[in-house]
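Just below is one structure, and these are the notes that go with it.
Apart from one protein chain that is not included, each protein chain of the complex appears where it belongs.
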Amino acid sequence: MKKVRYLELEGKSASFNFLAALFAGMAALGAWAFFHLEHSGHADTGMNNQIVWGLPHVFAIMLIVAASGALNLASIGTVFNKGLYKPLARISAWLSISLLMGGVIVLVLDLGNPFHIDYMFTSFNETSIFAWNILLYPGFFLFTGIYLWTMMDTSKRNYYKSAGTAAFIWRLILTSGTGLIFGLLVGRIGFNAAIMAPMFIVVSFSVGLAFFIITLMATYKWSNRPLGCVLLKRLKNLLVIFIAAAFYFAVIFHLTKYYSMASQDLESWLLFGDSVHTKLLWIGQVVIGTLIPLALLLIPRVGECNTAIFSAAVLVIIGTFCQFFVTIIGTQAFPQQVIGSDYQVIASKFGDADPYHVYSPSSWEVMLGLGGLGLTFLMVLYGFKIMRFLPESLADKDLDPHAKSA
Amino acid sequence: MSKLIKLFLFSTLLALASSVSTESAKETSLGKLTYPAVQGKRCVINDTMEMRKNHMNYITHQRAETTRLGKRWNKKTHKNNFSIEKCINCHARDEKGKPVKLKLGSGKLNAEHFCQSCHNYTAVTIDCFSCHSATPTGKVKIISKSKKKSK
Amino acid sequence: MSFLSVTYILLFYAATIILFVGVGRRIYKYAKTPAPLKIPTMPAPTTKVGVAARLTREVVFFESLFKANLWTWIFGWMFHASLLIAFFRHLRYVVNSDTFLIGPVIHWHLLQLAGQYTSFTLIIGLAGLLARRIFVDRVRYISAPSDYLMLLLIIGIGVTGALMTFVAHTDIVALKDFVIGLFTFSFSALPTSLLLLLHLGLVIVLMIIFPISKLLHAPGLFFSPTRNQVDNSREKRHIADWAKPLDETRGKS
Partner (left out) sequence: MSELNENQQTTTNRRTFLKAGVATASMGLIPGVNLIGLSQAAITDGSAASDKQRWGMLIDTNKCESGCTACVDACNKEFNIKPSKKPSQTVQFIRKVTVRHKLTKVETSLPLMCQHCENPPCVDVCPTGASMKRADGIVKVDMHRCIGCRYCMMACPYKARSFIHEEVTEQMAYAPRGKGSVDSCNLCVHRIDENRENPRNPACVDACNSKGHKAMIFGDINDLKSNLNKALKKHQSRELRSELGLNTGVRYRGI
């Protein structure tokens, strides 16, 4: 195996400047939305006292989940010793840090009292999984940062494996924590489920890999660096497995919820109702996010190591977005069982008797979410420009020769 | 270096000579501020300097005990009652005892409001009144017409 | 007015004069010092706009330090960024809430919250730089007493400032009267608080020392030929000012 040479992006091309301007513009939109909402309050959002978590949370959760999944490639290389993936480890680690930053920023900027944020650290409530998550985020930055450092500083090579393992374990805990934000909501029939934790982990595999593939392919295409087909096919196979696994978990989740009488009303409304959530679930999550990508990846065709894989990754991200939209907002949209299973609410001024609560996000929320996405990719872009994260070549001949026979 | 030292010595002498002329205190925007004294009980801590420096420490300490433990101080009899309601009730009034509003009609903060006057001067934002009422309720009896705030 | 107040008032004027005259003289000197050779650090920008961008990056991000030494960059940048926030936070001693700065320019509430915590990052950054001088052999070897002095001086300013925020508050209304008095020549007494006297005293020392210290790297950066020159040695002949007459005579002969 040749020694991998890492080289910064030159960062002077028109495409680079265009992307930088685009992402900076998105981040600026997010900042604008934040200052607007901070001034006007959440009155200017579509969120209300029924749908308390809206679009910003969908963006934030997706980015946070994708962050831990994006670290996967590095973990496969370091922890499970797959040589083929080792050259990707720096990209993987930096992408995951950037994604988490984008997600956490959106989460924080959506707070009603963002200037009380210091209480998060000074009065910590140990029974709150959310509080634990707030500790898990900096921990992720720390562990992944150290891991990245051991990769780049050859004098710290001895700690490389242990740092990688620590980051790997931490990311599993982090995503379990994210899942348990919903899994531990005992009062909400639609959430409260242990499967939330592993389901989020598996979703993180697929969406994180999708973000990784897009970043990798776009970067190598625009910087005219070689990217080998063998590597892409490996990533493709991984993506197939992850999509299938994520789908499997989603099926089991909805099945168990549908089977339980306590949540059957909610599930049958989600699965077979007439709301936007049903459409997002079937068309977004199932068709766009699962079936089409699987078809693109599995049906043998010419040029499959380029366009098809890229498109599949894009679709997986769209599908995952729909999945989180349905999971977070759809579940809130169905009126909660406030009295007990023996009673049905037939009239209320607070929407308890509505067929479902309507949520129409305002442009501020969209801007906030896009801001997080913009910040993420701005970080990715400048990270690649400043630091030596990118292998000069990922051509097949420059990669681990054993990979081919494997 | 020796030049500098000479300069300082000279300056100090000059200072001593001119200290008489600089004695007259200037009127800052705060100098205009007046507030009525309330009949009967004196204020919680009758030390303007101490309150200027440490009012937030008194308030924050007691607010935690009140909000979280339910310790409430009798509004009339307890002298060590730092409830913001009590502060506002006496202080946010004009010379005639009429309530002074924190916000003017345009939504702009009113520099005549007791709290805002200093906060405006020192450009420190107040977080309290996004939740707490800044306007006094009830009535107070005024004994002295007005008291110039001592510098 | 107390003797102390008068002393501080005079010291402030003296220090301000020393600072501005001293730094002004230095800048004049820097500006007049010819750059005999074209020596921009490569790769260098080929246009003036590029040079402006490079200097901006240098000032805002400390680009070359980032490339040279990551640890020093982390602590150094942390300190300077905190200093900037501290500067903005201290603006409250000269402007009031009606200033045009609030709102469009500065988010005052955010600044106040951030300012409290950046007093810690400021001290941490400086402590890191101090540790570097003490524990890194190569750096310790080249460290002069003045290097330590600068760090300790600013650490002192930071620590006394943080103590006034978190432990013993100062009467900032009276302090502002004092500061405004300095600007308007209608003097007010300085509130007597040991921490404040220390804080201001150290600031005065810093102001006086500034024009004769390494802190001149602040204006100096803009005059450093390795940073401010355009990489156009092939396109345009570079002649230092003092060399121009020589050059002309040579051309004639």
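Order of writing sets the labels: A, B and C. Residues in every chain begin at 1.
One rule holds in what follows: contacts are C-beta pairs under 8 Å (C-beta built on N, C-alpha and C of every residue); 3 or more make two chains touch, one makes a residue touch a chain.
Note that the structure is predicted; figures quoted are calculated from it, not measured.
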**Study point:** Residue among A:184, A:209 or A:266 that touches the chain left out of view
**Key:** A:184
Practice item. Among C:162, C:190, C:208 or C:230, single out the residue that touches the unshown chain. Key: C:162
Point to revise | Sole residue of A:7, A:79, A:131 or A:195 that reaches the chain not shown, by the stated touch rule | key: A:131
Revision key, fill the gap. Missing-chain contact among C:19, C:195, C:212 or C:239 belongs to C:195
**Study point:** Residues from subunit B at the interface with the omitted partner, ascending
**Key:** 54, 57-58, 60-74, 78, 80, 85, 88-89, 130-133, 135, 137
Practice item. Just the residue numbers, please: which parts of subunit A touch the chain that's not shown? Key: 40-43, 45, 47-50, 52-53, 111-114, 116-120, 122-131, 134, 181, 184-188, 191, 332, 336-353, 357
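Heads up, the rule we're going with is that only the chains that are shown with their structure count from here on.
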Review point. Taking mean CA positions as centres, which chain lies farthest from subunit B?
Key: A
Study note, to complete from the structure: Between the Cα centroids of subunit A and subunit C the separation in whole angstrom comes to 42
Study note, to complete from the structure: Residues in subunit C with touches to at least two other chains are numbered 109
Revision key, fill the gap. Listed in rising order, subunit A residues that touch 2 or more other chains are 115
Exercise for review: Name, in rising order, each residue of subunit C that touches subunit B in their complex.
Suggested key: 1, 3, 6-7, 9-11, 13-14, 18, 91-93, 95-99, 102, 108-109, 112, 169-174, 176-177, 180-181, 184, 186-189, 208
Exercise for review: Note which residues of subunit B are touching subunit C in the complex, please.
Suggested key: 4, 7-8, 11-12, 14-16, 18-19, 22-23, 25-26, 28-30, 49, 52-54, 57, 109, 111, 118-125, 127, 151
**Study point:** Of subunit A, residues touching subunit C in the complex
**Key:** 35, 115, 118, 386
